[in-house]
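A short worksheet on the structure shown next.
Just one protein chain is left out here, and the rest sit where they should.
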Amino acid sequence: MFTHNKRLQYTVRVSESNPGLANLMLEQFGGPQGELAAAMRYFTQAIGEEDAGRKDMLLDIATEELSHLEIVGSIIGMLNRGGKGLLAEGVEEQEEMFRALQGAGNDSHVTQILFGGGPALVNSAGVPFSGAYVDSIGEPTADLRSNIAAEARAKIVYERLINVTDDVGVRDALTFLMTREIAHQKSFEKALYSMDSSFPPGKLPGDPRFTNVYVNASRGEGDAGGPWNRGEQWQVVVPSDETLPFDDGDGTASVELGSSEEIAIIAFATRGASEPGRDPITGTDLGTVTQEQKEK
Amino acid sequence: MFTHNKRLQYTVRVSESNPGLANLMLEQFGGPQGELAAAMRYFTQAIGEEDAGRKDMLLDIATEELSHLEIVGSIIGMLNRGGKGLLAEGVEEQEEMFRALQGAGNDSHVTQILFGGGPALVNSAGVPFSGAYVDSIGEPTADLRSNIAAEARAKIVYERLINVTDDVGVRDALTFLMTREIAHQKSFEKALYSMDSSFPPGKLPGDPRFTNVYVNASRGEGDAGGPWNRGEQWQVVVPSDETLPFDDGDGTASVELGSSEEIAIIAFATRGASEPGRDPITGTDLGTVTQEQKEK
Amino acid sequence: MFTHNKRLQYTVRVSESNPGLANLMLEQFGGPQGELAAAMRYFTQAIGEEDAGRKDMLLDIATEELSHLEIVGSIIGMLNRGGKGLLAEGVEEQEEMFRALQGAGNDSHVTQILFGGGPALVNSAGVPFSGAYVDSIGEPTADLRSNIAAEARAKIVYERLINVTDDVGVRDALTFLMTREIAHQKSFEKALYSMDSSFPPGKLPGDPRFTNVYVNASRGEGDAGGPWNRGEQWQVVVPSDETLPFDDGDGTASVELGSSEEIAIIAFATRGASEPGRDPITGTDLGTVTQEQKEK
Amino acid sequence: MFTHNKRLQYTVRVSESNPGLANLMLEQFGGPQGELAAAMRYFTQAIGEEDAGRKDMLLDIATEELSHLEIVGSIIGMLNRGGKGLLAEGVEEQEEMFRALQGAGNDSHVTQILFGGGPALVNSAGVPFSGAYVDSIGEPTADLRSNIAAEARAKIVYERLINVTDDVGVRDALTFLMTREIAHQKSFEKALYSMDSSFPPGKLPGDPRFTNVYVNASRGEGDAGGPWNRGEQWQVVVPSDETLPFDDGDGTASVELGSSEEIAIIAFATRGASEPGRDPITGTDLGTVTQEQKEK
Amino acid sequence: MFTHNKRLQYTVRVSESNPGLANLMLEQFGGPQGELAAAMRYFTQAIGEEDAGRKDMLLDIATEELSHLEIVGSIIGMLNRGGKGLLAEGVEEQEEMFRALQGAGNDSHVTQILFGGGPALVNSAGVPFSGAYVDSIGEPTADLRSNIAAEARAKIVYERLINVTDDVGVRDALTFLMTREIAHQKSFEKALYSMDSSFPPGKLPGDPRFTNVYVNASRGEGDAGGPWNRGEQWQVVVPSDETLPFDDGDGTASVELGSSEEIAIIAFATRGASEPGRDPITGTDLGTVTQEQKEK
Partner (left out) sequence: MFTHNKRLQYTVRVSESNPGLANLMLEQFGGPQGELAAAMRYFTQAIGEEDAGRKDMLLDIATEELSHLEIVGSIIGMLNRGGKGLLAEGVEEQEEMFRALQGAGNDSHVTQILFGGGPALVNSAGVPFSGAYVDSIGEPTADLRSNIAAEARAKIVYERLINVTDDVGVRDALTFLMTREIAHQKSFEKALYSMDSSFPPGKLPGDPRFTNVYVNASRGEGDAGGPWNRGEQWQVVVPSDETLPFDDGDGTASVELGSSEEIAIIAFATRGASEPGRDPITGTDLGTVTQEQKEK
């Protein structure tokens, strides 16, 4: 069961109202790399986890991310607090209100203020949080890599947010949050490599004919090499009439149909057949030949 | 510029119609771990990439993933081909049609058939593909980790799809696709560690006070240890009245307001103040006290 | 800050695997009336709340809802646990796997199992959780009513879930969860009517000409009366040529345009003008007149 | 069947073009508290309603809300009319066009104008209308409460929109619309309390052990009391090792598995087991230890 | 203003409960080709329309589509009516309820019943209606073509629904609805070709160098010809090193940067540069080399 201590994990001191900045902060509240996505990613994994150690770790970090959600939400709430009151109570000089809210050359916060000034479950563009941000699939060799990547992305978004504000208190709290992503990434990396085998992920082995093949599918000036496609471990294949398909077949798709299916699909194809030899008048002709058409 | 060779990268031989299976295959066509998501992940990264080698690699793999989208789509098209014809042409014995389509104890394919039998841009639950599946953020130390994780997830989904079909041709093509994810993961790992420094991701360093802290936020029976929270590199903190907040502040959130903001927020608070000492009649009382109410 | 105790708020005892039932339970995990939606509704309100008493209540209930999310997730995890293992490890007899998973005349769980068997952040139809489920708008006279309604809806969904399972342990946990919604509704009702004035919500008064008007917009057999449209407090208006518009105007929409705007809109209208007097040949003619067309 | 009278329910007189304001108005056209959401909420309830009186009321109000959608759409159309013509016809001085559209320190309207200037089915942030805004669940004791809450929220959004414009005609129409929400809320409240019993909603009673329990899950400075958690009707419980779980069990989740399920889950757990005693090298080491790595 | 007559435009006589069929019918209630999408497509166009004749036509058809939404909703309501009552009132024999609802080899209706049995604003897969289904863009030469296409798609979906039911009353109502799409398509075609010029759509002419070019981008066995790429009006180009780019440039993308931008982008590129000559150890090595690693 979750419990809550009214003290924040980190103190939030905002120096002045700034709904435009609040708007950007929403990216880490209801955005894809945000704290709710992180908390839910680890929480859903924890519930399905069969390894006691990882389950404990996932619960620890999920719980901490909820506390970070609270910090980000508190920053947003403070940045919007002045505007919220003005909009709710100010019934005169609307034009001034409209311009004041737009003053910083920024309108999304006007939009956000319509939602009341508290943190909404949206990203910085106003797009609602989506469960699709949570990419847990219940296989630890994949999920731990997803977690490592998610922490890396979140770290970068905090870095960018730090780069656009000089509010000392906001920068301080953001730096704390950014740092915790680094610590979490370290934990997830430790957990990944604590498994006996994490590559290839899952259980089934690959087909040895294709595990070391690099397909040079994009060609021309700019073709380049590196350890990802060069060296003795790689066999480079260029797709062409000669090399396609990669198997012994003919490179087509086919299916065995039952006889009633066969009859039906032939009827379908016949009904919709085009006549390549005919050059029909079309809607573009009707739409362009206007002069005669009119005179008719 | 993209070009297209009408041969598939891998031959698709489906043994019989199976719209229920087609439905599951949609997971890798329009689903979060599917081939379009993969192609777009690498393609969007390629466009913004400043390193020539990685740009080439991203274009190679993006192009191959589009070709995999074609293979998955072809499998779906073949599995649905019979049902498509029957539904489009069969105007009699509708009850039979309804039951036949539902025959395998499965109805999502009925739904999908409504879309016409071709591969729709949805996942196996019919949820439309979302641009939110693409988590590129334009920083290679994060994006490459996202790519590694995405390949691991896709490998697992192919494994599960292989586990639910005994159609030899479908299993063969799925095994090819699964194997290519392994090869791509290897390339992305090589690219990640070919950078001088990939950890911490991005540019800003963490705050050294918090990079090695592990927060034991979930407690009780089940607490466990491992290299992710134990050892000399970790400092474990248990959140409590004593340790909160982690900084020197008081653990609250605050903002400096201008005077008009102050006045407005006070008016707002006053208007909405609750009176904790009053025990009001409420809607639950109105909704439960029915007898007297009626007799009135 | 949030913390977590590894004991659930309520013990979960599931009698056997049932992925079809797990699927339905997702409705209260990632669905619109589910526990995450509830937790986030109250949490976002708490952050923006200016009244100390309500803020405390909102934090209490938000935290409890997170604990309910954990219970629902645990039920789903247990119902799926058997199937998860079979799918991940069973690489033979795929047809049997396919049919077994579909056995209960139910396919969504096949879909869900593709996600790995843990609770995904989706509803029972597989639709991802959306931040749009959270309807907080930062005004207590509206938000408390939203909370009352949300608790009522959640109570009903639990009732329906109880009605479709005879698993004693699952019914027991669901009854606990259903009951807590009743208790929460009571708290929110108390809070609503503890305010000096909660109707009309917000600050601005209505226009007295229209507050007591009931518009009988749907007419014919079935017209009925009740305290919602009858009695001295109501003035009934039937929309018609005689009563429209409800103001003194002419019932049209207009705007004052600047001269360059005027010129542009005239050009736009002229370019797109239709000629009502002409009876043109159209694409339907081209598409139906097939015989002569062919012979040409 | 619906019919339409070309007169608006209320005359719309807009004083000048203002695409920025049009953008905000979209909130009530295609937004969550908007008129389409309202119309569809009541319309879907009406179709499933078994009580003749409520069915009539729901049809009346649904029809009126469609008419309000028309008013809001007309306001948007008028505010955008000038810009629409300029953008469609003006092929010179593009820079001026770009700046003019951005002139009010506002860019969403540029975005909206791309859609052509008419009202799009989006909210003020450009997010498409979602069927998820409609929370009808077919149980009147819940649906009527949802309707009451929805009217309260819509009333507030109109209030905020009134507060940001000094266009007299727009304010006048918005005030009409705001007032109608007040009248509708009154009708829905009458209908709710016209039922014999509306609390607890639905049919099943709660478990009496938990209906009067208040869980003090959030603790610390800020703990407060009011009629929602204090008084003889409430029993306050603080979650802790002593009180958890709330039932007689052990607070864990469990499931009875069949033997093949048991074997499979053990295989799954074994394959993915972590070794807590090992301190592995990880990707963070590979990413940071750069000097030696290079020299190798 | 809209008004409503309680008689349906077409009588609905359903022969028996069938929640599985109800589920499919949702496709035309809240689905992409459904009646709400149609009504909103024409309604949004009507509001922005500058031509009096088209505006009237769009209002007529939008209003009729709302009436069709009512018919489809009524079919769904009737098909679900029995199940709704059973689920809401039946508190015993839950297993029977579960199986009965699943009886037809179909589970989505179980899901839908959770929403209460009335028509929800979702498609047949349970995906919420989206404002993105409405593709109005405010230019009649495009919008009328969108309408023609939308009517054609809706006609086909009705055809498929007719093909899966033998309920005479349902087929009868569906045939009426299907026929109306044909009539609407005819009206929209008439309106399109009543314009002086409808091709090319909009105002700007195309670049004459490229209007008649057909790009043979997909090559190999299966290359075919028809009036869409053959004949004197077409100039066929095959993309290759010789023909790319189609202009006189070098086929690259470039931008002029300011000096501070230049410096920043170089710093960014340098920080993230890969070293193609190094063959690094990677996470795949850490994850596969298990034996030595352990023994260390």
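The letters A, B, C, D and E name the chains in turn, as written, and every chain counts its residues from 1.
Here is the rule we use: a contact is a pair of C-beta atoms (placed from the backbone, for glycine too) under 8 Å apart; a residue touches a chain by one contact, two chains touch by 3 or more.
Given the structure is predicted, the values throughout are model-derived calculations rather than measurements.
Q: Considering the complete complex, identify which of B:59, B:86 or B:244 is in touch with the unshown chain.
A: That would be B:59, which touches the missing chain.
Q: Out of B:5, B:18 or B:179, point to the residue that touches the absent chain in the complete complex.
A: Here the residue in touch with the unshown chain is B:5.
Q: Which residue numbers on subunit C touch the omitted chain?
A: Its contact residues with the unshown chain are 141, 192-193, 195-199, 220, 224-227, 230-231, 241, 274-276, 278-280, 283-284, 286-288, 290, 294.
Q: At which residues does subunit D meet the chain that is not included here?
A: 1-7, 50-51, 53-54, 87-88, 90-91, 93-95, 97-99, 101-108, 110-114, 116, 122, 125-128, 139-141, 148, 185-186, 189-196, 203
Q: Could I get the residues of subunit A that touch the absent chain, sorted low to high?
A: 20-21, 23-24, 27, 104-108, 123-127, 156-157, 160-166, 171, 217-223, 239, 244-245, 251, 265, 268-269, 271-276, 278-284
Operating definition for what follows: only the chains that are shown with their structure count from here on.
Q: Taking shared residue numbers divided by all residue numbers at the interface, is the value for subunit A and subunit B over half (same) or under half (different)?
A: same
Q: Count the C-beta contact pairs for A-D and for A-E, then tell me which is higher.
A: By number of C-beta pairs in contact, A-D is the larger.
Q: What's the distance between the Cα centroids of subunit B and subunit D, rounded to whole Å?
A: Whole-Å distance between the two chain centres: 22.
Q: Please output the residue numbers of subunit C that touch at least 2 other chains, ranges allowed.
A: 1-9, 53-54, 59-60, 62-63, 67, 74, 77, 84, 88-91, 104-108, 116, 122, 125-128, 130, 132, 137, 139, 141, 148, 156-157, 162, 185-186, 190-191, 194, 202-204, 217-218, 222-223, 239, 244-245, 251, 265, 268, 271, 275, 278, 280-283
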